[in-house]
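Not every chain is included here, but those present sit where they belong.
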Amino acid sequence: MSSPPSLADTTRGRILFGGDYNPEQWPEETWHDDIRLMKAAGVNSVTLGVFSWARIESRPGAREFGWLDRLMDLMHSHGIGVVLATPTAAPPAWLGRLHPDTLPRDEHGQVEWWGSRQHFSHSSATYRRYAAAITEDLAARYATHPALTMWHINNEYCTHDFGDEAAEAFRGWLRAKYATLDALNEAWGTAFWGQGYDSWGEILPARRTHYLKNPAQVLDFRRFTSGQLLGCYLLERDIVRRHTPQLPVTTNFMALFAGVDGWAWAPHTDAVSVDIYPDPKDPLGGQFNAMIGDLTRSQARGPWMVMEQAAGPVNFRGVNHPKPPGLNRLLSLQSVAHGADAICYFQWRQSRQGAEKFHSGMVSHAGAEGRTYQEVKQLGAELARLGPEVTGRHRPARIAVLHDWDAWWAGEQDGRLSRLVRYEEVLRAWHRALWEAHLATDFAHPEAELGHYAMVVVPHLYLLTDTAIEGLLAYVRDGGTLVCGFHTGAADADDRIRPGGMDERLRELFGIRTVHEWWPLDAGESVALDAPESVASGAFRGTLWSEELQIRPDADVLAAYKGGELDGLPAVLRKGRAWYLSTLPEPDALRELLAGAAAGAGVRQELAGLPAGVEAVRRGDLLFLLNHGREPVRVRVPGIHHDVLTGAAVRDRIELARYDVAVLKQ
Amino acid sequence: MSSPPSLADTTRGRILFGGDYNPEQWPEETWHDDIRLMKAAGVNSVTLGVFSWARIESRPGAREFGWLDRLMDLMHSHGIGVVLATPTAAPPAWLGRLHPDTLPRDEHGQVEWWGSRQHFSHSSATYRRYAAAITEDLAARYATHPALTMWHINNEYCTHDFGDEAAEAFRGWLRAKYATLDALNEAWGTAFWGQGYDSWGEILPARRTHYLKNPAQVLDFRRFTSGQLLGCYLLERDIVRRHTPQLPVTTNFMALFAGVDGWAWAPHTDAVSVDIYPDPKDPLGGQFNAMIGDLTRSQARGPWMVMEQAAGPVNFRGVNHPKPPGLNRLLSLQSVAHGADAICYFQWRQSRQGAEKFHSGMVSHAGAEGRTYQEVKQLGAELARLGPEVTGRHRPARIAVLHDWDAWWAGEQDGRLSRLVRYEEVLRAWHRALWEAHLATDFAHPEAELGHYAMVVVPHLYLLTDTAIEGLLAYVRDGGTLVCGFHTGAADADDRIRPGGMDERLRELFGIRTVHEWWPLDAGESVALDAPESVASGAFRGTLWSEELQIRPDADVLAAYKGGELDGLPAVLRKGRAWYLSTLPEPDALRELLAGAAAGAGVRQELAGLPAGVEAVRRGDLLFLLNHGREPVRVRVPGIHHDVLTGAAVRDRIELARYDVAVLKQ
């Protein structure tokens, strides 16, 4: 018990396969049908109890565990492990009724009532007391149950609160951070618009105002909110850990959800799990899936869990598309390739009622004969075959993409230069470029140790701390290649613009003398760039942003603006191993730029000569080949391999049907 | 007095012609000018007293009836009948001030203040008490007045309330419906997201929540809201009926207004009246007008009233267009053709002040010499000629379009598969197809007796009760032709998805084995369909929706998807007399499909060989020919007729100028 528990304690050589199971929505006769179908599909893990608070505690203090006892026993008797969830994401109606102080308020002061989910204030002492009590009793009751394999705390932490109790908590958080009001006034720049605070009690959450809010206040309020939610998590985690120190604890992240800082949370979980919902109709859905996998693996620093995905459509988009035949398998195996040791779903059986009755299940409304379940069954068999070959294995990458919630929060506020710049989209554009260049990629926090990477890219980190900047300087000094996107390093940790509009050390690094002005581009606008033939095919277009730079003599201009107000000015710079892109090149150009930089840094593609739409991923000693295209393709794979999924021998080449996957071993 | 009063008691062989008359907005000298112009235009009916509460009861308990006495007498002395309105749609300012509990709150808890209209909570006991009192006094005073011909209760019932008194009333409504909380929890599927209720007091209106609401709660809240408004209506209706049992009572419907279930209300009115506002610039405005007429006639089960239409522009659209010369006449005569025995307007004289000063009147701002009044005058003369020929006559139809507010409410919620699917638009697309195919059409509730129809079409009823399904099965079994649109029969009366995604009996009826997935289409997307030449010209495109179906051997595939993920799968099915369309065919194709099905069912067009844009409608022994086009046309009408409007003889053919109408009699 000396080392903390981890995902491996639950997987034990198998890929976890299963999902959220909500049998309380069904008559008990359906449970037995469920077990039969689960066994047939190779399901080995279910998550129970998410949102079951009202079922367990139908009135204050009640404890109705009988149904859950039966389910735990049933699962155990069929050899299916249980990830047990604390039910605290959906308090019972009586809690809101008896304790209106538990209800969150939005920035306008409006209450978010019960009748949905997540109607709790992260700062409510009453909520926390009740949540702790039920968690305590749940943990005590099932700590020794043989079916229990892991704890799942709450669900998709994502709420906010701008009410009075949150205000008081915010003040406490600020006191702890700043100690003095002078320090706070300085950090928030309250001299602007005469916002100086003379007592802590004057400070408010980032409530609705007449005009633009103080950006540092908004930034701190987002930090506080993420921290308050983490506090809710830790409260429950500590309780279950006390009861079962040997079992891993997780909570399901929403990956690139703006509200929660995944880097700050991940170390507090024993297993990092994530919910992934690419749009099945997005032609780059595979890239999205890869990106979330890369990010989650980087947070986990090893194998991770797909806690939720959809076997078919979801129901939260404007138009919700099902997955065509093969796509669920493709994306699931892709996640395994990117390091997942668990492929789970929301949810096992599609609900007939409630707000998500159009969100798919592993067993859809069409039931066991439906295409969805039939494909799930096939996938289960393949995962069982793959399990011993991959679980616990490393998926290496020599490139890191820097990503930071603080920069996101500071940059994406009202009153910025361009509302068209959306952090997540810029991040995705850069990841896409690397993915399409067949370059394996990790994500990293800007203050992380980067020495083991051959190349580091910074798509767009408007805010960079001094520590991060010093880290980047050291990284390049020590031989690393750095490629940096537009409007990076403009602000410090308090969202204070750095003199010169970009940190002086970074300017020095890239060979920039002055940033005269930032020139955001309009919607649909692009700007021509002229470049030597060696870079991005000679000419390309930049989108979203441009900059009026004056460079130093030691910078090489790789591309210059052509036409427009910036005609002739430098656009893409390089000084030694440090590259700076003052615009967002269109996709092909960004891919070529990054591929060139990577080649210079000695990073090789996962496999040479891949056709478009085919992804190759190495994990352990396996090579995953994934056809994301709708047409069949032929892939060259020099040498002799065998396909772990089919057992077939593969000699130099392999055919992949549309959405098909091969997993090769030498 | 044994049979209840009806519209015929008011029309007595004439078409009612007139409108809302608000002389309190004008000096009394204008009244005499009004009378003169009314008489010249053939006006025989005015509605008095809508919104006159503050005029009658300027302070609590006051009763100022003198002005109304004078007006009633004036109308009577000029032979103009009065539809007298209860004034309860616009409480006086003092009511809200003294009794804030009478003010409605929206889902965010925000008050809707006075200063407009409809600022009353349907659930406020105080409001109801005051409304009943003034209705009582109004009815008592004018019960025996010789001008009085009909009662008009309130105006366009359309409000909501999410406040505390509404919450309490909702709980009472739910208790009456479900008796036990177990039944409610089961019907609402509260096991999902742990929403189980343990006491009635915990239940809320469908107030603002953090995420998606419980759809069954929303559905019941909409049913409740429609029912509460009906309760307001019945309260007043019962009062006036007690005073004048011989006079018909109505309230003006807004036809396809989502908030009020017209089927449930219609039986409680003695005359069904409706407000119709087609957009004058809508090239299919005539179809819209026909659709509202068909729906209202079906609710009335006989002659009905146009209570409000606009002689010129309205003022509630983004851009409000006037009616070009002839259009008001065309649409008015079209309504008569579709069964209307009353052609009334909001309002007689366009207001110079207030929120609707840009909403037209029969006398526009241009006054008596304005084109608007001149055309009104011509129309009045024609209606007088038509009256004896049409009032009380039947307008037969052999096709029924099924329409249901419950299905609308259940289907059109957040969290559905496609926000692009708008119930009203699908309904309209199907009615348009029948209208353009020159097929006379009724509307019917899905649980109605359908045996007398040769064909029944179901554009899109996501929710169908067991009773409705059994009815449809019996209808087809007994020889009826049923044509059914996409995503129909998916949910039961509680909005619970039926196993298999479509009721099993319906699947059996159409020859569907499994609905694997629903495939909603994106905005602007369409899908190709391949069909035998006999159907819809061989090939066409589907819009809005598609479905992944697996059929049984006994189903004929009339059209299959071509290309895309559903390539080769069946799209349009037929099994005997039951047709199923899993997409919304583009307009021409839907028209041809329905025309083909109707021909197979032995339904004939109203008149063969009609030019595009010309509508033929039979009512009684009259044939209305209406040219909705902007160009003159020649219409073949075999045999010899005479034109009731002009007196001219018509032999085999007739010319219609643009927007022109002929009413022929053999």
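Letters A and B mark the chains in the order given here, with residues in each chain numbered from 1 onward.
In the analysis below, a contact is a pair of C-beta atoms (placed from the backbone, for glycine too) under 8 Å apart; a residue touches a chain by one contact, two chains touch by 3 or more.
Since the structure is predicted, the reported quantities are computational estimates derived from the model, not experimental observations.
Peer 1: Tell me, please, the full copy count of this complex, given that what is shown in place amounts to 2 chains.
Peer 2: When the whole complex is considered, it contains 3 copies.
Keep this in mind: only the chains that are shown with their structure count from here on.
Peer 1: How far, in degrees, do you have to turn chain A to put its CA atoms on top of chain B, rounded to the nearest 5?
Peer 2: Rotation angle between the two copies comes out at 120 degrees.
Peer 1: Can you check how far apart chain A and chain B are, centre to centre, with Cα atoms defining each centre and the answer in Å?
Peer 2: Chain centres of chain A and chain B, defined by C-alpha means, are spaced 48 Å apart.
Peer 1: Which positions of chain A touch chain B when the two form their complex?
Peer 2: Contact set of chain A toward chain B: 22, 24-25, 51-55, 58-59, 87, 90, 92-94, 97, 104, 110-119, 159, 281, 312-313, 315-316, 318-322, 324-325, 350-358, 360, 364-367, 369-372.
Peer 1: For the complex, give me every residue of chain B touching chain A.
Peer 2: These residues of chain B touch chain A: 108-109, 188-199, 201-204, 206-217, 415-420, 494-497, 499-501, 514-523, 548, 565.
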